[in-house]
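Removed from the display is one protein chain of the complex; every other protein chain stays in position.
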Amino acid sequence: MPDSGYVLLTGFEPFGGDLLNPSALLAERLHGSEIKGVRIASACLPVDLARLPVEIERLLDGPSPRAIVNLGLAAGRTAVAVERVAVNALDFNIPDNAGQQIRDRPILPDGPAAYLSRLPLRQSVERLRARGIPAYISDTAGLYLCNACMYLVLHTLAQRGWDIPAGFIHVPFILEQTAQQEAPRASLPLDMLTLATGILVETALAETQTQPLRQVLSSTE
Amino acid sequence: MPDSGYVLLTGFEPFGGDLLNPSALLAERLHGSEIKGVRIASACLPVDLARLPVEIERLLDGPSPRAIVNLGLAAGRTAVAVERVAVNALDFNIPDNAGQQIRDRPILPDGPAAYLSRLPLRQSVERLRARGIPAYISDTAGLYLCNACMYLVLHTLAQRGWDIPAGFIHVPFILEQTAQQEAPRASLPLDMLTLATGILVETALAETQTQPLRQVLSSTE
Amino acid sequence: MPDSGYVLLTGFEPFGGDLLNPSALLAERLHGSEIKGVRIASACLPVDLARLPVEIERLLDGPSPRAIVNLGLAAGRTAVAVERVAVNALDFNIPDNAGQQIRDRPILPDGPAAYLSRLPLRQSVERLRARGIPAYISDTAGLYLCNACMYLVLHTLAQRGWDIPAGFIHVPFILEQTAQQEAPRASLPLDMLTLATGILVETALAETQTQPLRQVLSSTE
Partner (left out) sequence: MPDSGYVLLTGFEPFGGDLLNPSALLAERLHGSEIKGVRIASACLPVDLARLPVEIERLLDGPSPRAIVNLGLAAGRTAVAVERVAVNALDFNIPDNAGQQIRDRPILPDGPAAYLSRLPLRQSVERLRARGIPAYISDTAGLYLCNACMYLVLHTLAQRGWDIPAGFIHVPFILEQTAQQEAPRASLPLDMLTLATGILVETALAETQTQPLRQVLSSTE
């Protein structure tokens, strides 16, 4: 029986005083499920700059997954945000979970200024909207751990020459969180974000299937 | 069989270019249902200053309902907003559906400066939150038709001496609306707002049941 | 020599961790100056609910001033905000300077629901704009000490039958404050706010000058 590979899906642990992080819940919920015949393998990343690169390295220390979708929480956002770009910079508004508050430093001193998402951005947003889920393409993933995660993953792919769909998605608070807030910020239901994550993985995989053809064409030039 | 009365629930028609108004959908959805044995009678109000007072007058032209809950849409709000006060002022940012854009005028030249909500504000917010619905007490209902509705209803109750729970609730956009927006604003699911409306009516009615006792006590003083 | 009376101008002491309050600086700067031949007498009010009514009572414990302009800081506002209404409610987001955090209480249990400003709202905004100062009419003064100040002053005037212009103005942060903020909020120059305060007093007094005539007419009826 042929192995159809897997999709790597990650979330982050809670940070900044929150008791939960919806991105970790989403990764956990979808772990082991199959989308278009491809199994999802999930992981929860640390909000800790010292440990993040080690963990990403470890997760990618095998054969290439079919696609990578990294999730994170963006407090105050109103919709699912498909990130366009990861910038080679760290500038934390709050300390990470290890207490480090980095300002104005590159992620990789010799790395390129930025990586553009390898997800089909517009197609992702259109499919989400068609299913009734508010979504947009975001022009900044911030300069905290989420952006660093996106940058490090895309840098690793570039280093290894893995031509797979990969990118970062910011999700809003979920209702369980804002129902506790005196002045509630924007939020969406966890069930809707679960559906959204599935659609995003599916859209990434749909894109993947055109890759082999392209590679064949390139190799004959 | 004794008639247990009814709750008047209103929404507004669409305005400002929107194709739908969630407040009207909510009123329609709950029309005819029963909460704590009391039937809900719903109506859709016009976003038209010339017609609004006539319509409110017509709706209250019979025996007193057990409670009144008026609903309206507040674009950009992040949670269910239980309004605290209705001010005797009209100052429209956009024209109403009849094309009138009133600035700096009282609703009733001889009316009081404001009416405070007759809903149990804090209790309403607490019950919503306990059910996982983000909610807060809002300090301004704006100076458009929503505020005018709240003012006119509470003025009518004051005139008639109807001692019933009554007040205004602003709801956010629903997902069906923001899924069409290029830059999506905050929104909540219609199903959650339907649940919220039921809880608000239930909380208002719970409060009502203590009223007769209080009235008895007052009359014996 | 006839006494042309005085204008009462108040600001508030710093609160919420701020080291300065622009409203107090403005009151201090204009203290003793003359506008349209009327002297300005300034005072700084405490951000302390227990002491505020006492201090307002003390300030109004003599002959009526010609006009009253109360100033306060509204963090995050982008322009001079001429407040339209003071509501009979207290609901603090942060404790006052005495450590009290009041929730959901009336200012005066037997007072009216609200008082509308006695300043010429639209005229004030138009004159400010004509002089290049961004300004608007605000529909809520919050439910902290500023709103309480506005309510208590207007209530006192109503009790005494003093028919004078009076109302509340919220000012934004000044540049000296936001130049220290990592994520600067909106702010305006202190000099511009000083000019604005003078214009607001002048506009209030211009309105006053039609009062004597009116009073004469009334007294002959």
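As written, the chain order gives the labels A, B and C, with residue 1 at the start of each chain.
In this text, a residue touches a chain if its C-beta (ideal position, glycine included) is under 8 Å from a C-beta of that chain, and two chains touch if they have at least 3 such contacts.
Please read these numbers as outputs of a predicted model, since none were measured by experiment.
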Residue among A:S23, A:N70, A:N88 or A:T156 that touches the chain left out of view
A:N88
Tell me which residue among A:L8, A:A24, A:L60 or A:L143 touches the hidden chain in the full complex.
A:L143
Which of these touches the unseen chain: A:C44, A:A75, A:A114 or A:L195?
A:A114
In terms of residues, what is the contact footprint of the unshown chain on subunit C?
78-79, 128-129, 131-136, 175-176, 178-189, 192
What residue numbers in subunit A mark contact with the hidden partner chain?
84-85, 87-89, 91, 103-104, 112-116, 121-122, 137, 139-140, 142-143
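Going forward, only the chains that are shown with their structure count from here on.
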When subunit A touches subunit B, do the two copies use mostly the same residue numbers, with over half shared, or different ones?
same
Comparing chain centres built from Cα atoms against the global Cα centre, which chain wins on proximity?
B
Per the C-alpha means, the centres of subunit A and subunit C lie apart by a whole-Å value of 50
Just how far, in Å, is the C-alpha centre of subunit B from the one of subunit A?
41
